[in-house]
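A protein chain is absent from this complex, but the other protein chains hold their places.
Presenting chain A:
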Amino acid sequence: MIKYIFKRIFYSFLTLIILVALTFFMMRLLPGDPFIGQKAIPETTLKALNEKYGLDKPMWQQLLIYFGNVFRGDLGISIHYNRPVNDIIRQAFPYSFDLGIRALIFATVMGILLGIIAAVKRGTHWDTLSMFLAIIGVSVPGFIVGSLLQYFFALKLTQWTGIAFFPNTGWNGFAAKILPSFALSLSSLATVSRLMRTSMMDVLSQDYIKTAKSKGLSQKAIVWKHAVRNAIMPVITVLGPISAALLTGAFVVENIFAIPGMGKFFVYSIQTQDYTMISGTTLFYGAFLIIANLLVDLAYGFIDPRVKLSEVKE
């Protein structure tokens, strides 16, 4: 167990280092120059700028300095905003995190419920309906869902009824948070419900469910006490990939609803070729997700004793 934990942590760390190096080299390979695009800069100023940002040193030194900075938690200064990247993340990430957590909770809870209904009422209209919703959720990208929701529920609904149920944009107040969270969560909700249905059907055909049935337990007790608890396990494993999908999905949802989160900064920094901002955001998200995955994996081992962690192999 301990051996597995250390091994898992070691791999996460290795992944992180590779991500840092990868980001660094990608940024250096980028065509264009961060100082181009503004007015013509005199030679001496350009030299001073290069010196200030350490761009005049040999590549390997830059890499080492970069590693040192990153592991001290310093992501550099945004070339475009002329502010520390840490500052920007500290200011913007809480919005994205808030949005992501809301979407995550909604997706997991609703997805699990839909999956249970579909499995218990297998073959009925309930099953068809929830699986239809699930496949729609997988098939319609979040930015389309977001735009449509905004159009019909924020714009048209207000025009028809004269009452603004949902504001068009922004992140103030509960009503403003409903549409973006829902738009972001839909695809994850679909993933969870499909997985939950399969897992639930698998559990419901197990012998111990038959035993519970034959000793006269009610359907309700069987489903909630015996089946759901066991069926929920595989859902935990997809929480890692789902949080990745939610974080990247938030890029576009934040843009649609004009939420002042990381997405806006990230997309904008791509357009302005803001080296440090892009690499900083990438690293921050990468590290966030690597740690999330690690925690999910470890939690899975603790929750489900059948998983012998030391023997886990794909």
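Rule of thumb we're sticking to: a contact is a pair of C-beta atoms (placed from the backbone, for glycine too) under 8 Å apart; a residue touches a chain by one contact, two chains touch by 3 or more; residues count from 1.
One rule holds in what follows: contacts and distances are computed from a predicted model.
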Undisplayed chain, where the name is taken from the UniProt record, one of "ABC transmembrane type-1 domain-containing protein", "ABC transporter permease", "Protein-export membrane protein SecF" or "Glycerol dehydrogenase": "ABC transmembrane type-1 domain-containing protein"
Per the touch definition above, residue among A:148, A:164, A:221 or A:258 touching the missing chain: A:148
Among A:166, A:251, A:265 or A:300, the residue in touch with the chain that has been omitted: A:251
Residues from chain A at the interface with the omitted partner, ascending: 11-12, 14-15, 18-19, 22-23, 26, 29-31, 135-136, 138-141, 143-144, 147-148, 151, 155, 244, 247-248, 251-252, 255-256, 267, 270-271, 273, 278, 282, 285-286, 289-290, 293, 314
